[in-house]
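So, chain A:
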Amino acid sequence: MISTERQLWIYDVMNKIRCFELKAFQLFQENKLRGSVHLYVGEEAVAATVCSLLRDEDYITSTHRGHGHCIAKGAQLDKAMAELMGKATGYCKGRSGSMHIADFTKGNLGANAIVGGGIPIAVGAALAAKLRGSDQVAVSFFGDGASNQGIFHESLNLAAVWKLPIIFVCENNGFGISVPTWQSTAVEDISVRAQGYNMPGYTVDGNDVYAIYEVMEKAIERAKAGLGPTLIECKTYRYLGHWTGDPQPYRTREEIEDWKQNRDPIKRMRKRMLEEGVTTAEKLDEIERLALEEAEKAAEFALNSPEPDPSTLMEDVFYEGV
Partner candidate 1 sequence: MSIKTYAMAIRDVIAEEMRRDERVFIMGEDIETLGGIFGCTRDLYKEFGTERVRNTPISEAAIVGAGVGAACAGMRPIVELMYMDFTFVAMDQILNQAAKTRYVFGGKAKIPLVIRGQQGIGRGNAATHSQSVETIFMHIPGLKVVCPSTGADAAGLLRTAIRDDNPVMFFEHKALYSVKFEVPDDPEFMIPFGQADVKREGSDVTVVANLLYVSRALEAAERLAEEGISVEVIDPRTLVPLDLETIVKSVKKTGRLVVVHEAHRTAGWGAEIAAQITEEAFPYLDAPPLRLGAKACPLPFNLGLENAATPQVDDIVKAVKATLYR
Partner candidate 2 sequence: MAELVIMPKQGLQMTEGTITSWYVQEGEPVTEGEPLFEIETDKLTITIDANHSGTLLKILHQEGDVVPVAEPIGIIGEPGEDYSNLLSGLNASNAEDQTSSEQLKGEESKEERREADLSTEETSSRRILSTPRARLRAEELGVDLAVIVGTGPEGLITEKDVLAYAQTVKTTKEEASSRTEAIAAPNVAESLSDKETSIPLTNMRRIIAQRMHESLSTMAQANHRITVDMTQAVELRKQFMDNNIKVSYNDIIIRCVARALTEFPELNSSLTETSIVRKHYVNIGMAVAVPEGLIVPVLKDADRMSLAEIAIQTSDLALRAREGKLQEEDCTGGTFTVTNLGMYDIDSFTAIINPPEVGILAVGKISKQVVVGDEDKIEIKPLMVLSLTYDHRVVDGAPAARFLKRVKQLLEHPLLLI
């Protein structure tokens, strides 16, 4: 059972993510964002729910579609937006842009532009926790496409054989850019692969906060008990293209609309919370409004932030301090 507080937290985070992403999309269309962004719209339940069970000292690594995880792991919207715009006030001083956002103070070991690149890093963080004898856990977020990378298999095997406190969360949104999973992946449910590595595997509705929460709780318990990793597959869907500007010839408008209208994670949670009398509509409206406001403020902050000074170019290649 999820506490009210936590449910509200999750709802809040989902909305923040949604507003942030849509705002970023708008800025991109207004040509105010360089490069491209990979938007998480529609997948918010996974990041929000998983991270609701994590503390600041727990670790995550994420993907090129990482704004959601970043925000869910405690990032401030303004600094995140500033980073998207490459400003000096961004989380990474404008060096990383969208795909490498990190905040080590909140255990976010970074989004990763290389598909699967972050998986072994999360394994390493879990290894550190084990060596230290602490009760920290690590979560590796990755997509269905990454589950076909060699590094996925190496990482699962390594984590399993060493019984590391890590949860592998696969966000299966049905596509690897334009390639549907049935075309690229030998199995229908990616969670099946857990068997190959002697760990429990679950497939859940990735747009159902409560379903995710249930398995995630179990997985964390298992990890903290020193029993090793778990693979959780969350089946979800992204409303927007792979990247901003993706013309999406590979799916139909009807399909997208179906998910938006009938399976939207935020709508569903709102409905359930109201049905179960967890909170009031006003409260939820308030959360939604504030989320939108915050996203707007973040955009303003980012737009008004300075560019990084070119003289700082060579800083931080190496750590030179004591």
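In picking the candidates, the idea was that all candidates are chains of the complex that A comes from, given by their letters.
The rule is short, and it goes like this: contacts are C-beta pairs under 8 Å (C-beta built on N, C-alpha and C of every residue); 3 or more make two chains touch, one makes a residue touch a chain; residues count from 1.
Note that the structure is predicted; figures quoted are calculated from it, not measured.
Colleague: If you apply the contact cut-off given up top, which option from 1 or 2 ends up touching chain A in the complex?
Modeller: It is candidate 1 that touches chain A.
Colleague: Which chain A residues qualify as touching candidate 1 in the complex?
Modeller: 59, 61, 90-96, 100, 102-105, 109-110, 112-114, 117, 119-132, 136, 138, 150-151, 154-155, 157-158, 161-162, 315-319, 321
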